[in-house]
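For this depiction, one protein chain was excluded, whereas all remaining protein chains were kept in their positions.
Here is chain A:
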Amino acid sequence: MHLLLLHERKRRRMSDGQRSPTSDGQIVVSGLTKVYRNVRAVDDLSFTVEPGRVTGFLGPNGAGKTTTLRMLLNLVTPTGGQATIGGRRYADLTDPLRHVGAVLEASSAHKGRTGINHLRVICAAAGLPKSRADEALALVGLTPAAKRKFKGYSLGMKQRLGIAAAMLGDPRVLILDEPANGLDPEGIRWMRGFLKNLAAQGRTVLVSSHLLSEMQLLADDVVIIAAGRLVRQGPVDQVIGSMTHGVRVRVRTPQADALTAALKDGPATVDVDEHGTLLVGGVDAPTVGRAALAAGVELHELTTERPDLEGVFLELTAGKAGIR
């Protein structure tokens, strides 16, 4: 990790006064649309991604996450709209690897090629010194497997190699598609620290994922899409807080009707889920407990439920089928 910091310091020194204001690493997607035959895979999508923060890009399977990222990277041609990185389209970047690093799929190296050679080929094509390949491997902890062929790599090692490839040009913008796929808990924790650290250095980090609990730990901002459209964008806390219900109290009791009646006069709203559990909104747990005591209602469970990203996500994307 200190290697990265070293690079960052060097970069800062070099960049003082040189970097134009447009190259600040902001990603702007505006009106992006992709139509395949009769499916609008991405539909007039607009959002921005800020530097210095980890942004989670969320959506159900088939929501258009991957297509959006691929349009951003000039791999797929948009039907309409445009996407820029630091004010320029990816295709217009000179030395793109020095600006943007991308990890799109874990299995994107020749199976018979060694890890180090995979990186060296990219260095050659990008005009980067060969030594960057060794540095990048060290950065992701793959040095011991440098001379092993790609087909012998575990899924986690493949992900790390992908990240190493993305870091070759020491880019200010990192774009990762489902990087946590196939990682073990240790690998996921490593990835979280790695990406947070990159953001802390002022880089832009855009990560697509469907692992919502992981995203809640990792992301500062989220962009949620469903069926190709933007559903919600903002800081994680704000998005969670914006939901219709705030904190709810979960109550299990054999006398549900009696408790509902006892709560009826206050500000409480009472819902019943499919197991007969009461979900009480508008009041806190002590209030519910007090009301139960006063009414002589027997309680088996009394829990405060805070909305999490998963709940918010499911609520926001409910009914917007991922598979179209």
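Everything below uses one rule, namely that a residue touches a chain if its C-beta (ideal position, glycine included) is under 8 Å from a C-beta of that chain, and two chains touch if they have at least 3 such contacts; residues count from 1.
By definition in this document, contacts and distances are computed from a predicted model.
Missing chain, UniProt name from the options "Outer membrane receptor protein involved in Fe transport", "Cytochrome c-type biogenesis protein", "ABC transporter permease subunit" or "Peptidase M16 domain-containing protein": "ABC transporter permease subunit".
Among A:A124, A:A138 or A:L293, the one in contact with the hidden chain is A:A124. If you put the hidden chain back, the residue from A:L58, A:A83, A:A165 or A:L309 that touches it is A:A165. Here one chain is not drawn; of A:G25, A:G59, A:P96 or A:G156, the residue touching it is A:P96. As for the chain not pictured, it touches chain A at residues 66-67, 70, 73-77, 90-91, 93, 96-97, 102, 104-105, 107-114, 117, 120-122, 124-127, 165.
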